[in-house]
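Read the structure below first, then the notes.
What you see is the complex with one protein chain gone and the rest in place.
== chain A ==
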Amino acid sequence: MRDKLRKWREENFRNSEQIVDVGEELINEHASKLGDDIWIIYEQVMIAALDCSRDDLAWSCLQELKRQFPDSHRVKRLAGMRLEALERYEDANKLYDSILQDDPTNTAARKRKISILRAQGKSSEAIRELNEYLEHYWECFLCSPFFLSLSFHSHSYAKAAFCLEELMMTNPHNHLYCEQYGEVKYTQGGLENLELARKYFAQALKLNNRNMRALFGLYMSASHVAASPKVSAKVKKDNVKYAAWAASQISRAYQMAGRGKKENKCSVKAVEEMLESMQITMS
């Protein structure tokens, strides 16, 4: 059970119901055998308990942590998270402000304050605060996934693109960031962005040739570029080739997936017809 919790902690899984189930039993029945691990388990279970509206469990974990670490900023942050879960945002903010007074570089407290703005629906304020923070502490790449989701939420595609550029720099083998960058460029639209999108979808496929979103993305961006009246004959020819390649890969993937499974016939047929109809508009 201990190992399960450790795995979920290390891989950042948010399977809160399972964590509460396993963690509660561990704490109630086997606390004495956990040694120093118990504190990090209290923290993990407390956060999961907040996610599942188990304030009783969250409160008891918090009490144990407060008793053991009375002046800890980390524990104070957890107390703040509990107040957030109870929607007592003003009280939570006061707590985080007191942490920041002691330690202005405390990333966790800043993130929580910005999360509160987001929970209250104040996305543009949240982005402004995060911008300000990143200006002073730009090494904080760890903020980037958080910034990314905020940018998507408020339709700030340029910011999302900037964020993804940073993430791709620090995680060059991550196919998901390449593919998401392609999606953002596609969404921004315009010939240049579509060509860029196509390149990044292709890069994502190089890193992981089973990324279906990248495959479809490549197909759609190449098709749109080929269909544009502004491109030269050579560019058109090249993009028709890329699109045809992507279409054949998509067909093959769906044929293999559909084998022997009656219920998949619907999605296989839908994809086949879609590829056919898009071909017609391209030529």
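Going forward, a contact is a pair of C-beta atoms (placed from the backbone, for glycine too) under 8 Å apart; a residue touches a chain by one contact, two chains touch by 3 or more; residues count from 1.
Please note the rule applied: contacts and distances are computed from a predicted model.
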* Can you tell which of "Queuine tRNA-ribosyltransferase catalytic subunit 1", "ER membrane protein complex subunit 9", "Hemoglobin subunit epsilon" or "retinal dehydrogenase" UniProt lists for the chain that's not drawn? -> "ER membrane protein complex subunit 9"
* Structure fact -> Full-complex touch with the removed chain, picking from A:46, A:99 or A:271, is A:271
* Which of A:39, A:146, A:162 or A:216 touches the chain that is not shown? -> A:216
* To do: List the residues of chain A that touch the chain left out of this view.
  => 14, 118-119, 121, 152-153, 155, 180, 182-184, 186-187, 189, 197, 212-213, 216-217, 220-221, 253-254, 257, 261, 263-264, 266-267, 269-271, 273-274, 277-278
